[in-house]
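Contents: one structure, followed by commentary.
Missing here is one protein chain; the remaining ones are kept as they sit in the complex.
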Amino acid sequence: MWYKFSRSKLSVIGLFIVVSVILLAIFAPFIVPYPLHAGAYTDFANANQAPSAEFLMGSDNIGRDILSRIVFGLRSAITMSLFVLAISVPFGVFMGLIAGYFQRSLIDSVITRITDIFLSVPPLVLALVIASLLEPSLRNAMLAITIMWWPWYTRLVYGQASSISRLDFVRASELSGVKWWNLLFKEILPNCVSPILTKVTLDMGLVIIIASSLAFVGLGEQPPAPALGNMVADGAKYMPEQWWMTIFPALAIMIVVLGFNLLGDGIRDLYSMEDK
Amino acid sequence: MKNGLLTIKRLKKYFPYKKGLFVKAVDGVDLQIAEGKILGLVGESGSGKSTIAYTTVGMYSATEGEMVFKGQDINKLAVDRSLDMKGEIQIVFQDPGSSLNPRRNIKQILEVPLKLHSRREKSGFPSTTKEILEEVGLAQGYLTKSPRSLGGGERQLIAIARSLATKPSLIILDEPTSALDVSIQAKVINRLLKLQETFNLSYLFITHDLSLMRNVADRVAIMYLGKLCEEADTAEFFQRPLHPYTRMLLSSIPVATEEEEKLKPTKIKSTGEIPSSVYVPSGCSFHLRCPEKMDICPVVDPEMKLISTGHYVRCHAVKPEDEVNQ
Partner (left out) sequence: MGKEVILSVKNLNVNYRVYEGTMKVIDGLNLTVNMGEKVGLVGETGCGKTSTLKSILRIMPQNCIYSGEIYFEGNDMMKMKSDKMRNMRRRNISMIFQDPTSALNPVFTIRDQLYSVIRNSIPERKARNKREVEKIAEKALKEVYLADPQRVLAGYPFQLSGGMRQRVCIAMALATNKDLLLADEPGTSLDVTIQDQVLRLIDELVAEKGLSVLLVSHSLGVVREMTDRIYVMYGGNMVESGPTKELFKEPLHPYTVALLDCVPKLTGEGIRATISGEMVDYLNPSKGCRFAPRCKKALNICHSTKPIQNTVGSSGHWVACHLYE
């Protein structure tokens, strides 16, 4: 499997980025040069420093190390992505399985109508609305993103599950008396895994973008905690003279998202190769 | 006719098509399968043979009619049947590509029905995955294989093994070999015949292949547009095909030997198309293609008549033997 995966260099690069980012996020307090700078720390003597040996990516307007804050920002972005997907994916998948298996039943139409409503509103707008109705905080941002995220999985699994539940092996299990929940989880779900896994990987990056966008407009993680979106927004005021305050966090977002996208493509190719 | 294992009476299954119109997939069919016997149900596409199969296992609910299995009414959907009843009537599907879950191995595939029906005692039936594999003639090594790595014939054997795991009395075979090459078909058919003998199974064998039924079935029934045309014991059926449609079918089969050529009715040639089962022709539905059409045929739909022992024909042109003799 690794052999097939490694045949595409891009997917390997993606995997490398994702693994290093995750390691960075886990060991952030031990790796970064100034762990304290991730909080409400001020050191006006070193404010607005350009990148140097002391501050590899420069420092911000109150003298905090940008690199340290980026690593901690990544940590919170990844945690947030994982949290959002850990809730929305199982829920969305379950809804999709039920609606797909019980074709043309009441429960099918209820679930599909609800997802239709969610999907008809652009995701960022919906998240903005929800997040602004609530108090701005990391928790509420996560909640907002989670609420708008699950219908995509319902839609994805719905199509897959409805075509698979029409196949003979599902019929055969049904006719020998297998209960419907066993059918859903043991016969149908394993056949939906590859698109789900691909989408989860791609979505890790997407959630980071959305979360950063929320943070950019001040609806996500609140200062002084570091969020990549906040950092970009704060730094933007000092452009172009103190470019490092904006460019480095923005690059961090880009690289992480790119990493997840490349990995997602790799996983998709791997499964499509296996299905042949 | 003795009381059979499965008796189907006046079975009708209509599917709604457009406003006020129905696809009359099955339109009043009587069938009986005796215990330990093989009934071949033969027909072309759109004849309703598969609909009968699916209704019998409870995938569809019948529009009208009766279905009795071992004295119990089974005219209901599979979800409303008891677990025992589901085990008693099994089905093997046509397409070897989709009949097994590609994400599970053979052992897992066989274990599910085996565990579900482990409490029901029925002597002689295998109780472990290994024994089941042995019954269908596959080596133990297959247990860990994935369906993807198997050929069509092996997959069908596994599908048969899976249906065997529920300890059935009746297996409905929906064209189980039509997607296979003849050499593989021969293997699968031989295995099916052996299993039938070992476990005293009954088969409802759905197929479009008359030559295959000549060698497999105890009794053969022909369907055309949702109705039976002719039904008889196999030997009688092939010696004395009476319905014009049966003879047209027989004459159309491409055969591989001279001896068979002699058995084919020569005076009849296939003509016309199979009409849609939404707009079924009036009277006898075959009259548009029938070379022996009479004035009565487009008007009155003939009844199924007993011609000689066990030989039923639904045709105006065929008269029962006693009447002919008089």
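Couple of notes before you dig in:
The chains carry the letters A and B, assigned in the order they are written, with residues numbered from 1 in each.
Throughout what follows, a contact is a pair of C-beta atoms (placed from the backbone, for glycine too) under 8 Å apart; a residue touches a chain by one contact, two chains touch by 3 or more.
These figures come from a predicted structure and were not determined experimentally.
The chain not displayed here makes contact, within the full complex, with B.
Within the whole complex, the absent chain has one touching residue among B:73, B:258, B:303 or B:323, and that is B:258.
Interface note: of B:59, B:274, B:288 or B:304, the residue touching the hidden chain in the full complex is B:274.
Only one of B:30, B:44 or B:84 touches the absent chain when the whole complex is considered: B:44. For the chain missing from the display, the contacting residue among B:100, B:249, B:297 or B:313 is B:249, taking the whole complex into account.
Subunit B residues in contact with the hidden partner, per the touch definition given at the top, are 44-45, 151, 181-183, 185-187, 189-190, 208-212, 214-216, 234-235, 238, 248-260, 263-264, 269-271, 273-274.
Please note the rule applied: only the chains that are shown with their structure count from here on.
If you average the CA atoms of subunit A and of subunit B, the two centres end up 53 Å from each other. By the touch rule above, subunit B contacts subunit A in their complex via residues 57-59, 78, 83, 86-87, 90-91, 93-95, 98-104, 109, 112-113, 116-117, 159, 162-163, 165-166.
Taken together, the subunit A residues at the contact with subunit B in this complex read 167-178, 182, 186-187, 190-191, 193.
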